[in-house]
Each structure stands twice: as C-alpha cells, then as structure tokens.
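Worksheet for the structure shown next.
A single protein chain has been omitted from the complex, and every remaining protein chain is retained in its original position.
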Amino acid sequence: MTYYEKKPEKKFFEKELEDYRDSIWGCARCNWCQNHWGWNVKSAEYSEVCPAFHEYRIFPYSGMGKMHMARALLEGDFDYEDAPEMVKFLYTCTTCGACEMNCQRLQDKEPLQVNETLRAKMVADGVGPMPEHKGLIKSVKNYDNPWMQPRTQRDRWARKIPVKDANREKVETLFFVGCTSAFDNTQWHVTQNTARILLHAEVDLGMLGKSEICCGSPVARIGDRETFISLATRNIELLNNTGVKEIVTFCPGCYRSLKFDYREVPGVPELKPRVYHTAEYIHRLISEGKLKMPGKMKLKVTWHDPCHLGRHCGIYEEPREIIRAIPGVELVEMERIKDQSWCCGGGGGVRTAFIDFAQKTATKRIEEAKKTGAQAIVTACPFCEQNIGDALSKMDEDIDMYDLTDLLIKALETEA
Amino acid sequence: MTILTDLKNILGEEKVFNDDENIEKYSSDQSFVQPRKPDLIAFAENVKDVQEVVKYANKTNTPVVPFSSGLNFHGGTIPKEGGIVLDLSRMKSIQVDDNNWHCVIEPGVTVSQLQDELEKHNLRAMLSFGVHPDRSALTSYAERDPAVAAASFEYGNELIMDTELVLPGGDLYRTGLWSAGGIPGSPMGPVRAMIYRMWTGAQGTLGIFTKMNIKVEYLPKKRKVFLLQFDSFPEAMEPLRMIQRKEIGHECFLINNFNAASLLCKKWKVPEQFPAEKAEAGEFDALREKLPPWLLVLCSNGGPRMPEGKIKYEEEALQEIFSMAHLRTCDDGPIEDMFLKEMLRPWGILKKFCYSGSVHDISFKTTLKRVPEFQKIVMEVINEHNYPLRDIGMYILPIERGRAVHCEIDFHCNPRSKDEVEQVKNLWHVVSERFIDEGAFFDRPYGIWADMVFARAGTYTQKLKELKRELDPNNILNPGHLCF
Partner (left out) sequence: MSTKKQKVIQKKLPREVYSALKNVAGEQWIYEQRSVVETYSKLSIEGGSFVKKHEKDPHVLPACVVLPASTNEVQAIVKICNRYHVPFVPFTNGQVFCNPTTQDPTLIIHFSRMNKIIRIDTQNMCATLEPYVDYGMLQAEAMKRGLWNGGTPLATTLCKLASQFAFAGLWQTDLKYGLFSRNIVSVKMVLPDGEILTTGSRCIPKAGDFFEYGPGPDLMGLQRAGVGTNGIVTEITVKLHSWVGDESIPDISAGRPSLVDVHDPKYDNPDKPLKNHKLFWCEFDDFETQIKAMREIAHSGIAIGLNATGVYSAFYCSQTQAMTIKRCEEKFFPEWNCYVILANVTSDKQIEYEEGVLRQIIDEVGGRFLSESYKPEVLEALKPWNYDCIRHSTGYRMNRKFYANAWLPVGPIDSAVTTQREWKKALDTFGELDITDRGGAEDTPFIYALQRGHFCLFETDNYPDPTLPDEIKKAQGFGIYGAAAVVKNSLGPMLMAFLNVEPFTTMFPEAGPDSHLFMRKIRKVFDPNSVAAPGRQVFTEQEWQQFPEAVKNIVNKMREMNDMPAVE
C-alpha cells in the first residue's frame, strides 16, 4: 500500500504498530524530536527539548530512536529477548510530546504515538510496563485511583467547602477533581482554591465526591489500554448521567483524557459535557467580569507550561492572561515555552519508575526559571507541582512554586 | 651533459639553456636566501612539456624548480639543490568567460596583462597591493598574495576556482568542476571541495600549476576613495573596526607615511629589476614629512547598476562613523585619484625600492588587536640595531572585515653597502624570530622563516612531510623549500 491509498482511519486506542509502518520506516532522522524548534531557539544552553535524550545522549531515548526500534520490532529484526533493555528506553519518556510536536509539524509523523503504541504492545505482550508501574495499575483497577487510596478519602479535601454533590442534585458545572489532588493533602490547596474561586464567581458547582473515578490518564500513558478503555467507558457513562453542561478540571492529565483521549477510544459514546481546564474556565470568568481581583501584590513570576495542558491541548495564553490580569504580578518568560516547553520530568510514569531522572529534569527547569529573575514558578498541574516542588525543596534556590489558583486566591481575598 | 641533451630531445633545442648568463639570472633574487645555480633552464610551452620534464626528472632524480616570473622576493625559485629550472613564462594564454566572470590563465600571464585583457571585457582581477606588474598572475594567486580588496569577504578572497596542475609524478590533475573532464567553472567538483588549497602557499613543491581559473569581478563604473588620517596606529583601530563591521567599501588598508610618500613620489618609477637602483629622495623626503603618520584608505565601488546609489548609501554610513568617532579626513583630490588608480593596478608602492634599492619585508598575519604588540617589538629591535624608525614602511590590510590582518613591515638597505645589508639582515632575522616567538603567523613560511615556523607546527609539519613523501617520493619538486 502506498501513501496515496487512503487507509481506513482508526482511533488511537485501537491502532497497532503496523498502522504506523509508513511513518516509522520514513523517519527522516531530522533530529527535531530532540531539539527546540529552530525559529524559537534563543540560546545554545536551551536548544534541546527532549529530557531523556538530553540526559542520556543516545538515540534510543529520543523520538527518532523509538521510531527505529519500533520498525525493527515490527519487521522482526529483533524480539524482546534480544533487546530487554528496550523497556527502559520506552519508559524513560515523560510523554511530554515535544518530539511529537516537532515531528508532526515537520514530517507529519508521530513518534510519541508510536512510543505509546509500543508501550501498549509491550503491556499486551507481558513485557511492559516497568515493575514500578505495576502497583499503580493494580491500584487503578482495585481502587479507581493510582495511589492505593480508599475511595472514601477522595472528598476529604472538601470538608469545609460547600460544593454540591452532583450525584444528588442537578448542577451546571462539575468539578472533576482528579486522583492526585484529591488524595495528596499537599495538593489540597489547589482543589480548595479552585472550588473557592469558582464559588466566588457564583458558578453552580458540583462534584462527584467519592464516586469520582480515575480518568485513566496514568494507565493510558503507561500503555495499559485495556484498563484505560474500561475507565473511559465508565467515566463517559458516569459523567453523561450527571446531566451537567460542563466539566472543569485543573489536572492536565484528566483534561486531556476527558477532552481528547476519550474521543480516540473505539466503540464508546461521546462525552456530552464540554470540558474545560480551570485556566480556561477562570479566564472566561475574568473576561465576563465575574472575578474581580482587588488585591495587589508585588511579584515577578514565570509560567511553566504543563505539557499535557499546553503542548498537548493548546492552553498557552489563558493562564498567561490570568497572571497578567492580577494586579502587581509581572510575568517573565523562560526560553522554552508553550509548544517548546521543557517538561517538569514527572509525566508518562517517569516519576514512578525513574525518580532520579524525573528530579534532574525538574532541576533543569528550576534553573531555567531562575534565569528569568522570577521570584516564583507558577503552573497548573499537580504532577508538575509535585515534581518541581520536590526538586526545589532539595535545592538552595530562592524561588517559590505556586499553583495558578494560589495567586488568584491571594488577589481575590486580599484587600486592595 | 646528459640532462641537457635529454631535455633538448624532449622539448626541442629552443627550449633548453645552460649558458652562464641564464644560469646566473635564475640563481638568486633580492632576498637573503643563499643563491644557488641551476644546472639548466628549460622552457615549457604547454602542459605536455611540463609533464615530460617532470617525468624525466623523476627518472633521473633531478630537482625541478617551477619558475614563472621570479618576482616573489622570497627566494621561492632559487634552486636550492640545483637541477632544472622549469620556466613557464611562455605559457601565456588568457581566456575570459564574460558570462560567468571567470578567467583561465596560464603561468606566463603577468598581472598587468591580465588586468589589461579583463578591462576590455569591463571586468577586473582582484590583485594584491604591491604586486609587480610583471609578476605571474597565476603565481600570485597560488602564493596567496592577499588582494587589496581582502577586507571584502565576497570580492577579495578565495579567488581561485578550478585548477590544472602536473603532479610530482608527472600526471595531469584537475580540481574543481574542471576535474569532471569538461569546462572549468566552480571550485567544487567531483573530488573534494577545496583540494586545490593544498597546492597554494606551496612554492611548487607538491605540483606545478599549469592553468588556473580565477574569479574576476566587474569593472566599477563609479568609485570613490575616502582617506582618513591618524597620528598612530592604535588610534585607527576602532574606526577601522567600525567601518569593517558595517561592511563599507571593498578595498581598505592602512599605510604609514613612508609607504604613502613612496606611492606619491612622482619622480620615482616602479623598478623592473630587483634589487633596484637607489634614486634621489628629495621629493620623497618632503612628502614623508608632510603626510600624516598613518592613512586609512577606503574605496567604495558602485555596482554595475545604479552605481551612484551604492556609493551614496555607503558614504552616508561612513559619514556617521566619521562624526561618531570624530575622525579627520584627508581631502586631497590628487591623492584620491592616485589611490583610485592603485586599486586596479596596485603596484605603485613598489617605488619604495627606489629609497635604498633593496626592501626586506616581514609579512605575517595576526589580529587587529595585536598589531601594536608587534610594532613594539619592531621599536625595541630597531633601537638595538640603530635602524631609523622613519625608514620603516608599514602596510596593514584587514582581511574579511577585520577577522585577521595582513601586516607588512619593510626594512630598507642599499644592496651595494655591505654594512647596510648586514645590519638589515641581522635586524630582519631578529625581528622575524621575535615575531614568530610571540605568535605572528607566517602563513607563507618561505626562506629562513620555514624552519622557524615548521618547527613549531607539530603534526601539521609531520603530515606535510608524509604527504610530500607519498606524492613526490623522489623529492624532485623544488626540494629544500618549506619543510621538505
């Protein structure tokens, strides 16, 4: 079959390596999968964008390497037993999508999709994922969350916040909290901030509480398609049944899953409510004049684009405009931003399986942020906050870490 | 004599000589290099002649010294181990490619012949300041004489395109597009992009160029010279850098008052033979007194279309620098006219030979910033040797917008005065050594400089020697020169 014979379009979660055959044979080795898009390079130091290649310097860690390994595996040039090391190469990828961005842009090819499909194949074949991921998958299956937490603990963060129970009453807007921030009490400030901000703007807000289940993002990224499809199916039914018009989530992983990944699951109904990230939603509230920020602070901050929010889903400007709208806050940019943003190092299961690499990657991001002269790094992703926050706590750096909502709450609740 | 007979058989009676007059003529030049007589002189009239001589020399282990005009001033054609001087001056073909601005020359074409021919085509060759009008143009390019427009990255550098040469074994070889077997027309060809460079700065030790295709440029319809005066060289450095960063003009150089006075001296003529005859210096002395210590000469050339427009915007850019740096111009119509002429036929400076008869230059490359360091060394050494500062000629040529500078420092002596010769020889030697010790780069390490430079060049020297052994196993091509 040649390129010109139209292939039947498959959804991502049913695609196999064979479906990428032309793409993986055609990898042009242009090396954009490792490098900052040429027009946007501002320094030699920050000319690379792939954290794994940057650290390990050999091609199997790059998007291009994945294409080549996939080709060899597909054509039977080698098999798992010949290359047991390949599992590590595939999973030392934060799925940040920098490779996918530049390769799609230049070559119309998909190295991250190929890597995720490879991961899926390895999981299906019993070779993947990394041993460290197995507990996570088991937890998702058993507890509907990846962190082995009982379902009953999921709404503890909201004890003092009057969010409606969407299981019991009809609401317009559903707050999809996500597992990490629901269970990790160091993240509760974000969930609480979010709820308070939305309520402050008189949003008719509800949540599913204990009956919320994992969006499936962690297992999707790790390659357990079966579990992901099951969660997607359940979530679509659950969320459609609430009758809400819109869903707000501040976890970019959840956002991507609900908004884009569920569309790529074969044989499931459409998710009816419209999905928003908090940055998008709050941006709208500000534009509509529903959030006034009397507070004034003097702070210079830099925005870290979470990969799954920015590069994967295109939310670049909203958080920046929110920051600029906060009186007294100055936004300064790092070199690698938006589509070329440097990953925090925590995604794609890397923080679970390769914590040292994840932390090194975060350290590099902190150093880049420091160079802007900012007093704080602001982001809007629980994983980024965890990973960068952990790295920051080990460094002697005079720079703080905030969630976007932290700034907003300050601005909303501080007197002018 | 067997060689004589053999070569007469190979080339013909009229091409081979061993009479005393000729032998004497080819045994020395005006440099300090020890004279040595060749066994005979053979004239080549075509490539085949060159090949035949070289093949014969290999068979008989006879040195062959390629010779074109002998006007190199650095002993390049003195047959250090005797043998055959192969005179190429009868190979005089010039073929101009009007369409593509190239010109194929043979070794016997002189620079003045080349320029004359090109002017008929509204073209010009980029020539070196101080090149003798009778010097072989091909040799001038092969020996990397820096063009007077060397400041211009585009027009004054890398002027060689294709070449044809005879290898030390006698085989014909071509580089550039020419090596594909047809017409010349590009320095890159099927072999290697810049392989021809191996034969440059080589004094004919690795092969003998028999033809060369050079880049030529349009003959500007409008030109304008700008002159700036300075009391010292360091004062000129920043303005020069500013001008070059703005890429203003093509030709640009600095000369001191000695050299400027030589150029302007109407009574002096460019000598035909070297050493030259010393001439009366009254006019020269008066000029030297009157002229500023340093002159920066810059020439703006209008393009083939709308030439005034180009000169206008360049002049405006220059005026900005003038006012910013508070520079003094030297507005003098006759001097400007003289320099305009020199840009195309840049040999007037050779009148400097009239001062004492003989000139011994030290030519090297360094960075603009370091020029004063070398000036300081000169001051120290001339003081030690009681040589007058005012009798030093200096020429500083920025290369490629000032990335490097070519420096020529001249010492003058009367060849008939043994004392003067001895004084300048010692002085020249000491300055050369001090310069090389301090990192002056002699990219053309000829004569006594060869040992000083190649002893310091490590692997570079070693690989040159190995190449020479591989390409010229009998060491017949101009032996005793460079590191060979």
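A and B are the chain letters, set down in written order, and residue numbers restart from 1 in every chain.
Here is the rule we use: contacts are C-beta pairs under 8 Å (C-beta built on N, C-alpha and C of every residue); 3 or more make two chains touch, one makes a residue touch a chain.
Please read all numbers here as calculations on a predicted model, not as lab measurements.
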item: Hidden partner chain, touching residue among B:K269, B:K310 or B:R345; value: B:K310
item: Selected residue (touches chain absent from view) among B:E45, B:E119 or B:E400; value: B:E400
item: Full-complex contact with the absent chain, from A:G135, A:P294 or A:G314; value: A:G314
item: Touching residues (missing chain, whole complex) on chain A; value: 2-4, 21-23, 25-32, 35-44, 47, 53, 57-60, 62, 64-65, 68-69, 71-72, 75-79, 82-83, 85-86, 89, 97, 100-101, 104-109, 260, 310-317, 337-340
item: Chain B residues that touch the omitted chain in the full complex; value: 97, 99-102, 144, 153-155, 157-158, 161, 167, 171-174, 176-177, 179-183, 185-203, 205-206, 215, 217-218, 245-248, 303-306, 309-310, 312-314, 316-317, 365-370, 399-404, 436-445, 450, 453-454, 456-460, 462-464, 466-467, 470-471, 482-483
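The rule is simple: only the chains that are shown with their structure count from here on.
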item: Intercentroid distance (Cα basis), chain B paired with chain A, Å; value: 66
